[in-house]
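Next up is a structure, given as structure tokens.
Note that one protein chain is taken out, while the other chains of the complex remain in position.
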Amino acid sequence: MRLHVINPNTSRDMTYSIEQIATANVSGETEVLTTCPAHGPASIESYYDEYLAIPHVLAEVQRTEAMTDGYVLACWGDPGLDAVREVTTRPVVGIAEASMYAANAIAPRWSVVTTLRRSHHMVEAIVKKTGLMERCASIRCVDMPVLACEANPDAVMEELVHMGELALSEDGAEAIILGCAGMGGMADYLSEELGAPCVDPVAAGVRFAELLVNLNLQTSKWLTYQFPEKKAFK
Amino acid sequence: MRLHVINPNTSRDMTYSIEQIATANVSGETEVLTTCPAHGPASIESYYDEYLAIPHVLAEVQRTEAMTDGYVLACWGDPGLDAVREVTTRPVVGIAEASMYAANAIAPRWSVVTTLRRSHHMVEAIVKKTGLMERCASIRCVDMPVLACEANPDAVMEELVHMGELALSEDGAEAIILGCAGMGGMADYLSEELGAPCVDPVAAGVRFAELLVNLNLQTSKWLTYQFPEKKAFK
Amino acid sequence: MRLHVINPNTSRDMTYSIEQIATANVSGETEVLTTCPAHGPASIESYYDEYLAIPHVLAEVQRTEAMTDGYVLACWGDPGLDAVREVTTRPVVGIAEASMYAANAIAPRWSVVTTLRRSHHMVEAIVKKTGLMERCASIRCVDMPVLACEANPDAVMEELVHMGELALSEDGAEAIILGCAGMGGMADYLSEELGAPCVDPVAAGVRFAELLVNLNLQTSKWLTYQFPEKKAFK
Amino acid sequence: MRLHVINPNTSRDMTYSIEQIATANVSGETEVLTTCPAHGPASIESYYDEYLAIPHVLAEVQRTEAMTDGYVLACWGDPGLDAVREVTTRPVVGIAEASMYAANAIAPRWSVVTTLRRSHHMVEAIVKKTGLMERCASIRCVDMPVLACEANPDAVMEELVHMGELALSEDGAEAIILGCAGMGGMADYLSEELGAPCVDPVAAGVRFAELLVNLNLQTSKWLTYQFPEKKAFK
Amino acid sequence: MRLHVINPNTSRDMTYSIEQIATANVSGETEVLTTCPAHGPASIESYYDEYLAIPHVLAEVQRTEAMTDGYVLACWGDPGLDAVREVTTRPVVGIAEASMYAANAIAPRWSVVTTLRRSHHMVEAIVKKTGLMERCASIRCVDMPVLACEANPDAVMEELVHMGELALSEDGAEAIILGCAGMGGMADYLSEELGAPCVDPVAAGVRFAELLVNLNLQTSKWLTYQFPEKKAFK
Partner (left out) sequence: MRLHVINPNTSRDMTYSIEQIATANVSGETEVLTTCPAHGPASIESYYDEYLAIPHVLAEVQRTEAMTDGYVLACWGDPGLDAVREVTTRPVVGIAEASMYAANAIAPRWSVVTTLRRSHHMVEAIVKKTGLMERCASIRCVDMPVLACEANPDAVMEELVHMGELALSEDGAEAIILGCAGMGGMADYLSEELGAPCVDPVAAGVRFAELLVNLNLQTSKWLTYQFPEKKAFK
């Protein structure tokens, strides 16, 4: 099986980190290709960043469609997920949805800890779209930019512990979801510090993509996710 | 007051039609600029089309920000609405939300009639995001492409009447929202045929933008809609 | 265009204030008639007050129906809104719904600040009925009666600032809706103090009524809002 | 125990029927007073009718407060229920809510069958307000006026059977609620015809009022249902 | 009328207490049989306890079906309620649902105070299943085991007062529901201490069972609650 993990932003450091986690979290027979688009924003922290990144994500998918069995979008906003499902018959996984499903299976309620406070609304929109707001105890923010996960991981981890503690003690969470692909690899330490399970979204994403490919499930082309109409593009 | 109405697709015919309706639906003192992006898809019928259009919509907004008092996105998917609100302090109106507010004020429940069947899910997503699914009696589709509104308006109208009748008689609707900017100008005839009010989304959009500008309301820059972080773009 | 703005309570001072705001917030061609019923409570702060006021509101509407193009109910409880829509073909606007639509267009979430704590439930009921609880960050109360807005505007303003700050800093609001017609005229100062947009409900109401009249939309007589059955009244 | 059953409309025939059912459905020690207001509409079929009736209902309650242990509002719209709870410390029951609670206890989902089609929206609003839309399989209408229940009971019954059958076979209902006080006394026959339980709302209402009085529960005066502020009434 | 009140746990002390309350809360003609199963857990505080108790509850019901007019499940988790409704035609009441209906009739919002913190999720699940989360202001826990209600009632009462005060002052509750059958008999004192009505769930349960029997309502056998299929049991 060949999976293509796409980091929607153009940060090479972050792409490398994602690749490490993805590779470490597949079974022996799975081959993983991890890329980021050639163009687009260095990180995704606003709707603006997200929308500028998506066309390049779509191009990445179209570029590898013939040789790929499944896709993983490695950004907790699941950017362009519905559109990616239109341009391929392969199963496509957003790491946000994959990490919520994993968390659902081990805890009645969980919190998402993400980066900037401004992203609170974007995270909430994803949780709502997936239909799981009742399972979400809270959304908390470490209030540091996405790329701080690479540049200053210790400071991010310290805040993650702090916010995780608040989520567990005050918000009713019983597990934590790391709400940023840049936080990949931090789940084990955090889980030990908190005494409650933490979900690594990139790891959950690639495992869920393997699951779909192994189940032989393809994206439904019945109606909504049919290939886009051919039309003039200026 | 100067409003900028942006047709997110690149069809000049449709841009012209939208301009006609927009100009006819503002008060004397309002100046309307109607444009479409130089690049992008000729119509928006899939998530793919939508995401390819949005970066160009954002560029249109940034291009005119200094000389504009308010924006109208003239596509019933309100494409990129959250991002547009990030890149300007001016009020920004999506024609979907504006037409739902108008319909809410005249009927307990309404139906949206849109173009292709595949767009059903996109329309539903917008209604849900606005929080108004309980007011939405149904979403019906004429099953013709967006550009048929320009190329074959009589056939579209015939189907609109048919779907409107079904919405009123079977679905519990008491008003109809035209769910495509290309259907602009068809509301009056349809309303007369059906005996129930029909909302023209472009007209509702420009009127609602005037309302916001007249109320002196600016997009909140408190948190979510702050200007995007400055960062490297490849 | 002729709009009839009805203050549902019988306070002449408050009616005068509402008239000032209404007149200042219409375009040149619009004529505004602002009245209050001859009978009923001096202010509306309980369900009891509301229900005693409504029959007189309905009489006001019936009295002017022939010479009016649209109605505005200038009380944040939208008292009797569904019934008013039954007794006229003209569009009818409640200032609660109009101010929520305006707030929706400029902020992802907003708070309503109203008068007495006991009215919290009434305000929540209106927000729920409109379907917008997800957009409502909180409902806060200055804990002063409605008529204090006329008698003691400085004290009301001080508390509005205080509650607005709490809504923005603790509740997740990014804009404020003034939840009482008596607070008309306080939005600009409050907005400046808070650094976030505030919606004046009376201004939003008259502008939204203009919008509906300009769109040539009439109240749907399809089913629910048909004229009431003729019947014996004792 | 003394219960006051109020028929909110001014039809004496209907008041008499309600009295018959109420008296037949209390235990030996309970005394029932059944009245209708001296003023108001002969039946309640629109929001207009409802709002004109409510002030007279409130006066009825205030008239008997000193000598009554509990109140029943005998109209399926629960007209003025929140306000009645403000003007008394006694428990107050709406027959709509009482009949829904009874139906909940015997069936996973139920349908309400009411009179005119225009009342569909009012019935739905009550079900929503009570929070029980998920339990409501459908709302169906016999399409005859309220007073037909007195004037033409056989025709009403025939349509009730028809609509009840459709609710059970097509809508997923497993019990039927009679959605009009005028249908009191029809439940037993209907239940036998349909082979599924039917709830008589007036009977459910008086039994539920007895329950509350027996439990020694008074209307909470903690906040929302405090007595209305004393104020000037013109 | 003969009611069978079943305490789902096997604590004889608690069964005796429940019997006291049940007997004191029925009218003269009603005969009450209160039992607990011969087998099962001494108290129900986890899903595990609940599921081990349910088969024995079902056996209790089947044992007395011929001589009983209605059933009351005297545990605030309403354990096995749907299954009990399958094995009898008699009406079956869960004390959780009965107490919520009573609270709904006297307050716009209420809180449930239960025993262990771990039961928070079970209580929330019951409220959600009944469809009444919007009416539930909060769920609070005295953080003592169920049997402490028998062994240490003063300590439980002290914490009940404390939690009740917090619910009323901070959570928006206007009435309190005692969320454990073991708290039966504590409502009057608590209500006096708090100045707000408190609902005794066992009392509400037996009164609601009387109501259903008096209304001659049987469990619907239309579909979901049909008798279980006869089949092999190993």
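The chains carry the letters A, B, C, D and E, assigned in the order they are written, with residues numbered from 1 in each.
One rule holds in what follows: a residue touches a chain if its C-beta (ideal position, glycine included) is under 8 Å from a C-beta of that chain, and two chains touch if they have at least 3 such contacts.
None of these values were measured; they are calculated from a predicted model.
J.: Using the touch definition from the top, which of A:Gln62, A:Asn152 or A:Ser220 touches the missing chain?
T.: Touching the chain that is not displayed is residue A:Ser220.
J.: For chain A, enumerate the residues touching the unshown chain of the complex.
T.: Its contact residues with the unshown chain are 25, 27, 29, 82, 85, 91-93, 97, 101-102, 104-108, 130-135, 168, 173-175, 188, 195-197, 199-200, 203-204, 207-208, 210-212, 214-220, 222-225.
J.: Quickly run down the residues of chain E that touch the omitted chain.
T.: Answer for chain E: residues 10, 37-43, 45-52, 54-55, 58, 80, 82-83, 85-87, 116-118, 120-121, 125, 129, 145, 223-224, 226, 228-229, 231-234 touch the chain left out.
One rule holds for everything that comes next: only the chains that are shown with their structure count from here on.
J.: Using the contact definition stated above, find the chains touching both chain B and chain D.
T.: Touching chain B and chain D alike, sorted by label: C.
J.: Please find the path from chain B to chain C through touching chains that uses the fewest steps, and give that number.
T.: 1
J.: For chain A and chain C, what's the span in angstrom between their mean Cα positions?
T.: Averaging C-alpha atoms per chain gives centres 43 Å apart.
J.: Just how far, in Å, is the C-alpha centre of chain D from the one of chain C?
T.: 30
J.: Tell me, which residues of chain E touch at least two other chains?
T.: Within chain E, the residues that touch at least two other chains are 108, 134.
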